[in-house]
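What you see is part of a larger complex, with each chain still in position.
Going by the order they are written in, the chains are A and B; count residues from 1 in each one.
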């Protein structure tokens, strides 16, 4: 691989519009929802060190310079210019943005792609969509009709859907579509309690969302593996999706397993076993930094090379796009170069496979225009 | 390790007798039961690249030559001559053949071993044996008597048994032997529905098969870990066999955990913890190709070196014997050389351990004659 590899980031979020204080900066380097333990720092992690390696040079500083120096330089440039410089170095051409986490402090997908000189595509988070529909629904039937309409509309314009059933319940939900009566009852209960702020977490409704989206035949991204402490890791093992994958296959939909760590080998197996299942190890690569190559290597054991996608899952900080892109590109290059040099792969195959994973697989799965 | 290491392939299947078209060839390079996803190919996988690396030179072509060129050369030679050339290069001296998957298009174990200039041994697949007995049984008692007789007879001549309870139910079955009344009832139900083509999948019957085989004290191979999409991966974790292993131990039988990926570390632990448990990572090495060394290294963390066996799980294609043998031998040699060169192992220990895993452990466990 001689030329830099253009990337399609098939799963990411917006970034903060404002300058960062040290606490905000560190908080976005962890999936924890609490301050770091006394005497420890979120910066002392593979992700923290990866940010300090890759980002300062893009703002004219030495790699691994003290975090304070970096943040000072960042404020000097202003959030917008820093974001522009950081995103500009990633080689990302397309951003598939899940705006389910968005707050007014964060960029929209369009703004993000503008700063990164790329193209934005929308990924619609099913649970947020349901919550928005519920906000104006007068009854369970209203809600269900509105939801069906909203999903159909989203399918016309969005690149795909995203499910966080892993967080809200776990991936050990019943595989088959819930019946209409069951769905209506669950919707009624949820609307009643929603007055008190309830998020959608009833597995009947979560399954209904998934099946409604599946019927549109747009790709569905599923959070699997680690994430914030809301989830129970062992219930986010993508292998738990086997029966659902089998059941949903006749709809013609595509399932994309996100992150997957530490179950990325199981995800790779599912992508191997089922034609409509794909995988990425997005978040896992950024968070494991110096170990990203090792994690990527494990994913590349069973996954067919036409079935692995790239993403950063970056959220809040443009730095996370930089780290995600750099550790992926470097890890992939080192693995492929290693396999070529020991004769396991031909150079031609390596040159052909790298752009599949970097962009072509995503382009094909989401039906994006050619570059 | 200077001389090539002779291998005992303790778990494999027959190969196709006829020449191959490109579709058949690719289909045997995947555990999937469907065509590859649109825009992808099963050849674009670690296994596909490993076949293209190791096999063409044995037929006089360059490594990594185009698949079409390889298949053309193979047809030119004819299936039998190609098989002979491929198997002849594996260094496999003994083939323990599970003929539970055999169709008339595939070689018997004897034919396979003849083509490979080795010795055949039979592994009797319990579920197929039960299905054959059921085909001629008039009643539940007939079936159970016939089964007991068939298992006893098999134990006299076969090297061991094989269970695919992992596929048919999962490894989370009850550990203790089912009672006679329970077994009779289950057998009656199964025979009744078998008119409609039912395979044996009732956990009572699967357990009865295992316990009947265990009483013969012949080794029992158990499928664990990944395989075709019939299974649910998380229910094939060999750790689920802990209580069964404990319960069955007084019979004097030996359990051999096959494949195990991605749970091979758990399998290695069971082989460490229980004297009558052994493990192999057969299928996992072939499928992970350039990564086989890494997978083997993980198995070699906890497994006592007298407890790991070699197999290819090759099925359909003689190429799979070549890949299984090459990636195992190369991976083991590189690992042991590495540990010797950094002082972690002595050279003498490495020279002693390699043939244990390659053949001596299998020879001892199955009671095969000395070479």
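Some notes on this structure:
To be clear about the criterion, a residue touches a chain if its C-beta (ideal position, glycine included) is under 8 Å from a C-beta of that chain, and two chains touch if they have at least 3 such contacts.
All values derive from a computational prediction rather than experimental measurement.
Taken over the full complex in this file rather than the chains on view, the one protein sequence occurs as 3 copies, with 2 of them shown.
In this section, only the chains that are shown with their structure count from here on.
Centres computed as Cα averages put subunit A at a distance of 37 Å from subunit B. Per the touch definition, subunit A reaches subunit B in the complex via residues 237, 239-240, 242-243, 246, 265-266, 269-270, 272-276, 297-298, 300-307, 339, 342-346, 348-349, 353, 356, 364.
On subunit B, the positions that touch subunit A within their shared complex are 30-32, 34-42, 44-46, 49-50, 52-53, 63-64, 226, 228-229, 231-234, 261-262, 287-291, 294-295.
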